[in-house]
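Once you've had a glance at the structure underneath, I'll fire off some questions.
Heads up, one of the protein chains got dropped from this complex, but the rest are sitting where they should.
Moving on, here comes subunit A:
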């Protein structure tokens, strides 16, 4: 019993799930659910369908090359059973998994970093340019930091700071 990969979306197909299609040239296509199967029948290219792993890998959204992928390889020659080896393998699988997912999330984080930097720059610029909307130039001249001005409360008025923004 093996876990296979869906041909369309590359998700795992557990035994008892999905559909297998064998073409006349003996190539086998496995699908995890009818969504992928129907997409295949419509002759859609998974590399162009946004939610598939193939698209994500092709367009650099997900990690493509890594040494953790080389641990998992279809071996056609079975090894003789060795208890120690089996134990080690089972433990190793967990560790390798963790490392792989860490690296994948790091990859994504790095990818999004440039956007973050850009957004921060934009925010700073917006703050600098728009500070006049919330702080009068006189107040700015007195206190040149880009913070909201401190509101002087008149005690006789008996109105607190928090209520003010709400009344508008």
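By definition in this document, a residue touches a chain if its C-beta (ideal position, glycine included) is under 8 Å from a C-beta of that chain, and two chains touch if they have at least 3 such contacts; residues count from 1.
Note that contacts and distances are computed from a predicted model.
> Given that one chain of this complex has been left out, which of "Nucleolar GTP-binding protein 1", "Two-component response regulator ARR22-like protein", "V-type proton ATPase subunit a" or "Cysteine dioxygenase" is its protein name according to UniProt?
In UniProt, the chain that is not shown appears as "Nucleolar GTP-binding protein 1".
> Tell me which of A:22, A:92 or A:112 is the one touching the absent chain.
Answering carefully, the residue with contact to the hidden chain is A:92.
> In terms of residues, what is the contact footprint of the unshown chain on subunit A?
Given the touch definition above, subunit A has residues 1-3, 12, 14, 67-68, 71-75, 78-83, 85-86, 88-90, 92-97, 99, 102-103, 106, 113, 117, 120-121, 123-124, 126-127, 130-131, 133-136, 138-140, 142-143, 145-152, 164-165, 167 touching the missing chain.
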